[in-house]
Structures are given as C-alpha cells and as structure tokens.
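Only one protein chain is missing from this complex, and each of the others stays in its spot.
What follows is chain A.
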C-alpha cells in the first residue's frame, strides 16, 4: 500500500493553502510532517484522508487514482490534537466502534479490542467513560480507536500537544514501537523538531504550503536543502550570520574574520549566509581554529537542565545551547568560540551550498 501525491494544490477562497506538493509514502513507513503552525500540515493530511479534494493534482493509492474518492470509502484512521472519543460510550465501546461499523463478528471484536487496549496499556479502564480518564489515557483511547482497525493510512495530527512533557515522551516512544510491526503508512504532523528527531523515520518539511524537503529524518537534519529547513529543524533555530567569502578569508565584519580553511575553500568568493547550530558554539575552544568572539549576554534561558544563552556582539545575535544550568548577568561580557569547521553556507536565494564535512559523511 503506497500513497502518492502528484502536484497536489489546494486553493481556498483565492488563498493557496497547499502549493504543488509531490510526495510518495511507502508501505510500513513512518513519516513526520514538520512545519510551523499554518504551514499546511493539517490541510495536507485532510487531502491524504480524502476529507477535502485537491484543487489541482492527483492522489494515488497503490497506483490507483483516488482523488475523488470520499473518506467513507477509504480505509484510514486519524488521531487529533483534541481527545476525540464518544463521550457516553465506555472505553471498550469506543475502541470497538470502528469494528462494529464494519459489522465485524463479535468474538473478533472482543479479541481485537482487548489486544489493542493491552498494547496501549488502557486495559484496566475498559469499563470507564472517557471523561473519567486522564488526558493521556483519553488520547490512548483515541489512538486505540485508530489502531484497532487495519487502516492503510493512519494520520496523527499533533496528537501529543495537549499532554504534559513526561506523557509526551512516553507515548512517543510507544508509538514508534507500535508501528514497527505494521505495514501501514503512518503520517505524523508536528511543529517540534525534537519530536521529529525522536520519532525517526522520514521527515517532510512544510513551509507556507510548500514541501521544502523530504527524506530520512537524520539526513534532512544534517543536510538541509535551504535556510528555512535548517532554521525549522533545530531547537533553538540555527544561528544565521551574513558574511563574505574572499580569496583567502571569511569576513563577518571588519573585526571578525578568519582564514579560509580547507573545508570552505570550495566556496566561490561572494556574499553568503552562514549557519551554525546553537549547540556547536562553545564557551571553551574545541579546536585550534575556533574563532574567538567577545560578546555580551542578553538572556540566559534555562530549560530543564539545559541553558539557552542569548548573546550579541555589535553586528549579530547568537544563541548558544549549553548543557547544564548556567547563570549569567545581563550585559556580562564573555567569550564564545565559533566553530569554523561546522559551518553551513547558504547562497543569496537561501539554498544550501556547503555543509560541514563531518555531516556530509553521515
């Protein structure tokens, strides 16, 4: 069972929501749709499900054109951000509902419901009503409803957003394991790069209705095709610094420059945008040719046991991702070390023209 989108667009009231997306999803694959809010993730999923019709383009399932086939005649499941269950049916009946609608034999229904409930660890609550459960358990029930029938496509529309951090991690792990053994196509929309990385599989990056890049998650992370993908696919976003490449050196401004290393020598002289990941800038030098930068602290943002340090020099702002909790005074002067070997370079159009050598090998 494969799903192919050919040149799919959706225009609503003159506004383009999805712009010529080409996408091919293989059976048994786990696909993450990564994009900011309003990037078109939900719209794309609705098109895949058959809830909406594309304005242009074709949708193929196993090579068969299903563009006009309504959702009722397709075999799909969907899990939403909200916990959608039938409020006055028990958890058992909720999970059983898709099977009952398919007129399945009662014994088989019972076997499947119990099996799926056990898999999602909600089997002790089968007699309860959804509202008597915690948020995590309600969402597990909704997931069980989606998983219990053998759908060819299962769509997850930001299913973990409304859960707390711990539950999110837990469910994310389980979800990945649940799909290992299945031969259906899973599509998972999220705004969080960390979630995409944790889920693995493939990642498709969406921005303003356009598909920017699609590929194995790690590859998209290490080899972003353009600046938007690079920015979107890291938390905190990759630092972008404008600079100029000349015959022998890279210049950020009159005072900050370094000699071209072997790594960057392939770049033709001109203006570039240089990207450096927040986790690659350090407080101590990691190699001899790290560029020392005197900066002032704007803010030390502590998140869990990590610190996002926002700093600036007269020409640009940077964010550092440091492990551990670090306290800094605002306006404190410190030195940071800029890794000249771990730079991405983007051209004037935002296309990536250079990625660090180590990343290329992976």
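Rule of thumb we're sticking to: a contact is a pair of C-beta atoms (placed from the backbone, for glycine too) under 8 Å apart; a residue touches a chain by one contact, two chains touch by 3 or more; residues count from 1.
Note that contacts and distances are computed from a predicted model.
The chain absent from the displayed complex carries the UniProt protein name "Sugar ABC transporter permease", chosen from "RNA polymerase sigma24 factor", "Sarcosine oxidase subunit delta", "Sugar ABC transporter permease" or "Gas vesicle protein GvpJ 1". Among the residues A:8, A:78, A:91 or A:297, only A:78 touches the chain that is left out of the figure.
From the options A:129, A:198 or A:302, the residue with contact to the chain not on display is A:129. Considering the full assembly, A:51 is the residue among A:51, A:104, A:198 or A:302 that touches the omitted chain. Set against the missing chain, the residues A:1, A:69 or A:89 yield one that touches it, A:89.
Interface with the hidden chain, as seen from chain A, comprises residues 49, 51, 71-72, 76-78, 80, 82, 84, 86-89, 97-98, 101-102, 129, 145.
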